[in-house]
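Missing here is one protein chain; the remaining ones are kept as they sit in the complex.
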Amino acid sequence: MQKSLPQAEKRGFIQANFVGIMIWLLRIVTVVIVAWGAYNSISSGTYSLSQWKDLVIFGLAQGGMYGLIALGYTLIYGILGFINFAHGDIFMSGMMVGYFVADDLNSLGFWNAHPVFSLLIILAVSMATSSLVAVIIERIAYKPLRNAPRLIPLITSIGASFSLEYLFKGLFGAAAKSYPDMTSIDGFLNIGGFHILKTQALVLGGVLVMMVFLYWFVEHTRAGKSIRAVAEDKEIAALMGVNVERTIIITFALGGAMAGAAGLFYALVFNQVYFLAGFVPGIKAFTAAVLGGIGNIPGAMVGGVTLGLLESLGPVLILAGLGIPSPHQLSDVVAFAVLTLVLIFRPTGLLGERLSQEKA
Amino acid sequence: MKRGFAFLSLLIIAAMALAACGPSAAAPTSAPSGGAQATNAPAQPTSASSGSGGAYNCTDAIGCVTVAPDAPLKIAALQSISGDTASLGTDQVRAVKIAIDDQGGKFMGHDINLEVEDDGCNSEGGTTGAQKIVSDPQVVGIIGTSCSGAAVPASQIMSQAGLVMISGSNTAPALTSVTGSEKGPSWQPGYFRTAHNDRFQGRAAATFVHDELGFTKAASINDGDPYTEGLTTVFDQVFKSLGGQNVQSTAVDKSQTDMRPVLTSVAAAGAQVVYFPIFEPAGDYIVKQSKDVEGFSNIKLMGADGLLSDTFVKNVGQDGVGMYFSGPATPSGDAYSAFVKKYQDKFGEKPIQAFHAHAYDAANMLFAALKKVTVKDSDGTLHIPRQGLRDALYATKDFKGLTGTLTCDQYGDCGAPKINIVRLDDPSAGIEGLRSNVIKTYDYSGGQ
Partner (left out) sequence: MAEAMNPTPSTPPAVPPVPDEAVRVAPGISYRKAFRYGMIGGLVLITFATIGALQTFQTKSIINGELNLGYLGLGLLPLIMGLLAARMPEAKEGYVQAKPGPRNLIAGLMVGFVSGELLLDFALFVQVVNIRPVFINVSPQMASLIAFGQANQANGLALLLLTTTILGGIGGLLEVLPKAWRSALVGGLTWVVMVGLFDVVFSAFFRGAKLQQIDSFLYSAAGGLHLNGAMLVFIVAASLYFVRESQGKAIGRRYRQLPDPARRSVKYGGLAALVLILLILPELLGPFISEVLDLVGIYMLMGLGLNIVVGLAGLLDLGYVAFFAVGAYTTAVLTSPASPAVAPELTFWLAIPFVLLAAALAGLIVGTPVLRMRGDYLAIVTLGFGEIARLLVTSAWFKPLLGGAQGILKIPAIVIHDFVGAPIVFNTPPKVLYLVALFCLIAAYVSWRLKDSRVGRAWMAMREDEDVAEAMGVNIVEAKLKAFITGAVLASIGGALFATKIGSIFPNSFNIIVSITVLVIIIVGGMGSIPGVVVGAFVLEGVPQLLREFQDFQFLAYGILLIIMMLYRPEGLIPSREWARELHEEEMSQDAWLKDVKQQDDEAAESGAPAAD
């Protein structure tokens, strides 16, 4: 017993250092690659300053949407501690139902005649649908598994994701549906030297509004307080008189509503909705949530914006500079690589975790 | 137990080593080297005299299919009938069914039985579907596959089983011939196609862009699909050989939604035209988002038959006005209108994709060849020589089909290499309006 101890210590020392050494190596390699790539790209002068600015705007708008979806992930994770894989499809369902309403409004001529009113209607429809779907899934699939080991609800959410996607495919068909064109938001705006699309401006503005609303809700309403309480400790919150069941339902509804809003913005920017439209944004949004620190509301937005910028700038800034052909194919590679790196260097995400600790 | 385990593992390693080394004589592989396969030179078709009394003696190199007096003639369709590419395959299966109806549902007094399998538009699907079809020794021919990726293994399986396969939509050059003067790497005896070879379409697109539009700087975008990548490769090659400059040859991923960065790249590279022969929804995104990117107002867009569908025209609307497309020449004329009417009556909608007429021609070509080589006994039994059928198909000359006058070459390319360049001027005219708005036709039949 005595003899083996120093050896175990030595092994442990090397092990711990192995990890430490690897991490330092990784840091150095990453910095070198990024710097070299960026330097090459910028110095080659292929892109004008306004084009770089454009890329930044694209990234911000895309990132804002990711952030909005990520808010839902983060809320649910904060409360229940698991990843809701079906969240991307909740986002899609609002968008899909919104399409049918938009189509009807368009054929009535209402769509272009009263754009603001129409958008508000679609926003309401989309948010309501997504909320409803989120709550239904929670009641059917997640509630009975409240106390199961973490893996089980995760698998269930994968099942819920598939079910939603292919249910919608069966109901509404596989063809992509296009939102009708809204002429009043076509075209560009010029704000402070930034050449920005009207739809992007709308999205950025809308995301900001939603963020503010969410912040107000979580910080200054009773329901929000109960959410924070349940996120901190479910049992104690119940002991203190918080209706945990109702809080959970409210959380899902809220997260769903955020996703529904994101759905509308997505539809405005990309116009098309089909049954798999939620799959990739769902994964990206989850990546954003983790990037920012899961369970952390501002973190979701920070993560979203960061991810959007990375996807937009990464291939052009870094990959092209390294001489990699067809870099845009690999924008997801950049996103996931950055996620991995962030989680290695900062395992709790950029802004750290915990929904309830923001006050502290 | 531990020792036993170690011993066992040692035994396994030894066995593997033994298996690896051995007489280094060239091991017969199952790779399509074409060496030991039946010859592809069109041999004399075996006698097709019908009604010859007496026992039929099968002298065919591969073998004969005997169809009993009350049994059906079995053909199969291996198409992509589910998933994202379902419209491509469904369209062609329907065309084959119409071809069967045109024959009266009967061939030489026997019912025609059509077995439909799904190729899944990938290699596993092609393999499994082909295996299912060839497990029935009564099947004489296959109309398929939809996707070139599925065709590579499927053609190998069916060729080894002695069948013939005619595709209405495979366009990858590797399946028949890449250069036009030698077999392609995936060539199989017994494989034919009525669709064009992609080396023609890429060529037509590049030639049009350079000669007709007068551009010297082009960009190309593919989506990682073997079909689109093959097309852009040919486009780039031909464009360069004509003296143009490929300022950007890049790719996107099929699942990408934000195309603005790549479009910014293209604009920054100074392209005058961008050729993106990809599919929906990525194609839709590119068209719509090109309006959002600075500097793109002067860049011409050009797609291919992947986007020649009704949903694309509807989704893109006004944003796509002025866009060009390359695609197989759509048939026209009375025969085609009659076909479209039959299609509509039977299935309740117009033909969906661009290759329905090719599939129809493929089925009819098969029937024509069968008629040439089948021997019918007095009691109604049919004898179909397999190699004879292949030879008859290779010998197809001046076959009048909807897509043109088809002649099969030694590599299996039977398609009339006619490529149309169309332009979208009026979205409200729908896909028919688009397809009929032909700006230029390139006809490569009769030589390179």
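Read from first to last, the chains carry the letters A and B; within each, the first residue is number 1.
One rule holds in what follows: contacts are C-beta pairs under 8 Å (C-beta built on N, C-alpha and C of every residue); 3 or more make two chains touch, one makes a residue touch a chain.
Since the model is a prediction, treat every value here as computed from it, not as a measurement.
Asker: From the list A:141, A:238 or A:350, which touches the chain that is not on show?
Answerer: In the full complex, the listed residue that touches the missing chain is A:141.
Asker: Of B:92, B:127 or B:171, which residue touches the hidden chain?
Answerer: For the chain that is not drawn, the touching residue is B:127.
Asker: Please pick, from A:28, A:42, A:113 or A:152, the residue that touches the omitted chain in the full complex.
Answerer: Of the candidates A:28, A:42, A:113 or A:152, A:152 is in touch with the missing chain.
Asker: Tell me which of A:82, A:179, A:252 or A:266 is the one touching the absent chain.
Answerer: Reading the full complex, the residue touching the unseen chain is A:82.
Asker: I need the residue numbers on chain A that touch the omitted chain, in ascending order.
Answerer: The list for chain A reads 8, 11-12, 15, 18-19, 22, 26, 77, 82-83, 100, 140-141, 144-145, 148-156, 158-167, 169-173, 283, 286-287, 290, 294, 324-326, 329-330, 332-333, 335-337, 339-340, 343-344, 347.
Asker: Tell me where the left-out chain touches chain B, residue by residue.
Answerer: 5, 12, 16-23, 27-33, 82-83, 86, 117-118, 120, 122-125, 127-129, 131-132, 134-135, 149, 152-153, 156, 174, 185-186, 222, 224-226, 228-230, 249-251, 253
In this section, only the chains that are shown with their structure count from here on.
Asker: Taking the mean of the CA coordinates per chain, how far is chain A from chain B in Å?
Answerer: 40
Asker: In their complex, what parts of chain B are in touch with chain A?
Answerer: 84, 86, 224, 249-253, 255-258, 260-262, 264-265, 267-269, 280-281, 284-285, 288, 292-295, 311, 314-315, 317-318
Asker: Which part of chain A faces chain B closely enough to touch in the complex?
Answerer: Residues 46-48, 50-51, 54-55, 58, 62, 174-176, 178, 181, 195, 197, 270-272, 274, 280-281, 311-313, 315-316, 320, 325-329, 331-332 of chain A touch chain B in their complex.
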